[in-house]
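One protein chain is absent from this view; the other protein chains keep their places.
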Amino acid sequence: MMISLHEQARYWIDRLHAAAAKLSRPVQFMEVCGTHTVSAFRCGLHSVIPENVKLLSGPGCPVCVTSQGQIDQLIALASQESLTLCTYGDMLRVTGSDGSSLEKARSRGASVKVIYSAMDAVKCAQATPGRQVVFIAVGFETTTPATAVAIQAAHRLGLKNFSAFISHKLVLPAMRALLRSDDVRIDGFLAPGHVSVIIGAEAYRRIVKRYQKPCVVVGFEDVQMAQGLALLTEMVNESRMEIVNLYPQAVSARGNPRARQLMDDTFQVRPVSWRGLGLLPHSGLALRDRFKAFDACERFGIEAIDVPEPAGCRCGDVITGRCSPAQCALFGHVCTPVNPIGPCMVSSEGTCGAWFKYARGRALPQEVFA
Amino acid sequence: MCLAVPALLVECDGEEAVADLHGNRVPISTALVPDASKGDWVLVHAGFAIQKLTENDAREAWDILKDLQRRSETS
Partner (left out) sequence: MIRTLNPSAVPHKWDQITLAHGGGGLLTDSLIQQTILPRLGNSALNELLDSAQLTVGDARLAMTIDSYVVQPLFFPGGDIGRLCVSGTVNDLAVSGAKPLGIALSFILGEGLSRSTFDRVLESIQQTAREANVRIVTGDTKVIGHGTEETIFITTAGVGIVQYAQPLHPDRIEPGDVILINGYLADHGLSVMLARELPQVKSVIRSDVAPLNGLVDVILASTNDVVFMRDPTRGGVAGVVADLAQRTNLHITLQEDAIPVRSETLHAADMLGLDPLEVANEGKVIFVVRPHAAASTLEAMKSHPLGKDAAIIGVVEKKPDGLCEIRTSIGGRRILQKPYGEQLPRIC
């Protein structure tokens, strides 16, 4: 008997409502993946879940957690002569402190190329030996292995004109920092499906044990997310703090060992600054000495700088679940997708952008539970 | 933070492969899944296969079936 996806989704939403009715207090679950943020909105999940269950968006958008200083540095780099910046599309519209962006730099003649794969940047360097090619390496563990492959390929090829601006971050330290924080209450996590493909479902074991919060690994289909919320709510009701893997087709207990080996060979862990969370030890990556020659910051003498967030911007609070976008005074007035002030509003991947694009004008929960 | 889609490997030559996405043929790297071979289903992200997919979607369907059955028996 085939059950349609529609019936399956309805089944899990009903089950979520049944479990929510038994809750002794409202609950807040958090997803930490920009793609979950967008997928949840696209399928209208927020509009069908019960009032006393909230889904918060966490620091899951790698662009949003990139510091303002780094963004300014990248925009400055783009304008250098004989240099091509290769970037994933996500970074193109992020706003610098002076209102500029890579998109605007491109319109002024800077060589900025949107690529689909990290290897495209390597190929670009091979094709233009007279130009320096810099690859903007952002992303969490899903995307980091690709950078590792690209760096190692560049190393093997002995490319002198390729380097990468390494801005990769790790998800687990952010999750731990959120759980340690006093000003946001998280009752469980929808764990990022594709990060989990790489790090494995067991990666969340220590968090579940130490902080006693249930954790469900889900993919990005509406059925999976509905099921995830239902199971999280049931686990809270039953005080059952477990990891449940709802994406076993892609996520194994240990993840992808080859990808993790490559990451480990290529990168070492270092403390980095997260918008909204401050400096987190062991939360970012840097190239190992063997590959240091490919580090764009070393090659171009770029030093870490501290730049204040735009005045009034609450991106840091939004991406850590301390407030909803609607609670930011700039949201929808001064800060819109057309005139983004902070990175969360840039297109629809950031939390603010997603709220604005998919939920504008709707009676959405305007506050988060304290 | 990860747009990844399932695709079928239709060609495999060392680390260079071609994945079929509902008829679209996309060249990808299998550097991250060295034991993948032609005929395998993989998850593709930003030009790379990041995992071999296994058949494992039967479980939820069974859970729902059993639950629905149980509900109809008790009602």
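By written order: A and B. Residues from 1 in each chain.
Basically, a residue touches a chain if its C-beta (ideal position, glycine included) is under 8 Å from a C-beta of that chain, and two chains touch if they have at least 3 such contacts.
Given the structure is predicted, the values throughout are model-derived calculations rather than measurements.
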Full-complex contact with the absent chain, from A:23, A:48 or A:76: A:48
Touch criterion as defined above, residue of A:25, A:156 or A:333 at the omitted chain: A:333
Chain A residues touching the omitted chain (full complex): 5-6, 9-10, 13, 34-35, 38, 41-48, 61-63, 88-90, 92-93, 99, 103-104, 106-108, 114, 116, 139, 142-143, 222-223, 226, 326, 332-334, 336-339, 347, 349, 356-363, 366
For chain B, residues in touch with the removed chain: 1-3, 5, 21-27, 44-46
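Criterion: only the chains that are shown with their structure count from here on.
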Contact footprint of chain A on chain B as seen in their complex: 1-4, 28-29, 31-34, 43, 45-48, 50-51, 53-57, 59-61, 64-65, 67-68
Residues of chain A that touch chain B when the two form their complex: 1, 3, 8, 11, 33-35, 60-62, 88, 116-120, 139-140, 142-143, 145-146, 149, 192-195, 197-198, 223, 227, 246, 248-251, 256, 258-259, 262
